[in-house]
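Removed from the display is one protein chain of the complex; every other protein chain stays in position.
Each chain carries a letter (A, B and C) given by its place in the written order, and its residues are counted from 1.
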Amino acid sequence: MSAEDFNHLMGLEMLSASADEVTAQLAISDKLRQPYGLVHGGVLASVAETLASVGTHLGVHEQGNVAVGMSNHTSFLRPMLQGTIHAVARPRHRGRTTWLWDVDITDDDGRSCAIARLAIAVRPQRP
Amino acid sequence: MSAEDFNHLMGLEMLSASADEVTAQLAISDKLRQPYGLVHGGVLASVAETLASVGTHLGVHEQGNVAVGMSNHTSFLRPMLQGTIHAVARPRHRGRTTWLWDVDITDDDGRSCAIARLAIAVRPQRP
Amino acid sequence: MSAEDFNHLMGLEMLSASADEVTAQLAISDKLRQPYGLVHGGVLASVAETLASVGTHLGVHEQGNVAVGMSNHTSFLRPMLQGTIHAVARPRHRGRTTWLWDVDITDDDGRSCAIARLAIAVRPQRP
Partner (left out) sequence: MSAEDFNHLMGLEMLSASADEVTAQLAISDKLRQPYGLVHGGVLASVAETLASVGTHLGVHEQGNVAVGMSNHTSFLRPMLQGTIHAVARPRHRGRTTWLWDVDITDDDGRSCAIARLAIAVRPQRP
């Protein structure tokens, strides 16, 4: 990841990454909050997007394919106020043209704060 | 919006806001990109989240209610590479306990790049 | 449509169908209800699925492609009790590999009762 990109901007720290599971964490600070003081829901959707994309990329790039986000459905269960955002992504389906991922986002007490389901398309890399 | 929050971090510029329509724009730069060089899908989901939340807030806060994001389903139609992200949010349903919004995201040529459907809960403000 | 299939079972009556718009209606009777007496949410999701699939089929089958449902996200806005279910489907995106549709479902008074967003894959027909 580039030092300039959106994952860096959010402060995303990748902990592990493979086509079977991707994990990351993120320290909560003001820059991730919305006006009410909670973590912005878009941060959680963004983390889910990164993890599912990275995991798909790792599973398909050696065959000359790229991972392209198609849809991201994030459900918010509990507001996050402080501490660390913990995220785990696991594939639910690895098709020839589409991968589906489930991402679980928890707080420091292991409580589920958001769950996301993502569809990532697998497309041939253009030369 | 605070000068420190996530909307500021992304560079979101609110253009108009009411309970009937919210519009915003965002200049594309490296900080909004993912490793392939495209705008990170999470940015588009985040913009949708902000617009639907602000619009619901404007419709319910005078009755002592707050807007709480429940679900954000963003579909990505076309990669965004440069220029400006344009977003328009309109409510599809304004219920007593839930509002539904559709957000359309277009590029400088007016092409649809993402569409999002969001459910925002309306909850009594805690004293 | 076969006289034996699921659309017939529900009593779906197709009113118009093209790659630009598909419309249908359905008379409400006990067989479409759930135990509380309302129209079963699955009926509304099913109608949306049929319309989006038929519309995509009409747009792609002459090129030797088939339409394959990928995802159906139906949101329920208002319970339906009696009368007729009216449905209109329009494409939001017609890509090479995926079409996205929005379906609006209304009652006899024109009130919005459900909205659905569907992704339909376009795949080459196997010989």
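Quick notes
Criterion: a residue touches a chain if its C-beta (ideal position, glycine included) is under 8 Å from a C-beta of that chain, and two chains touch if they have at least 3 such contacts.
Source: prediction; values computed, not measured.
For the chain left out of this panel, the touching residue among C:30, C:62 or C:109 is C:30. Interface residues of chain A with the unshown chain, by the touch rule above, are 73, 75, 77, 92-93, 95, 100, 112, 115, 117, 119. Even with one chain removed from view, chain B keeps its contact list with that chain: residues 70-71, 73, 97-98, 119, 121. Even with one chain removed from view, chain C keeps its contact list with that chain: residues 1-2, 4-9, 30-36, 40-43, 45-50, 53, 66, 68-76, 79.
Quick note on the criterion: only the chains that are shown with their structure count from here on.
Chain A and chain C, compared by their mean Cα positions, are separated by 31 Å.
Contacts with at least two other chains are made by residues 73, 119 of chain C.
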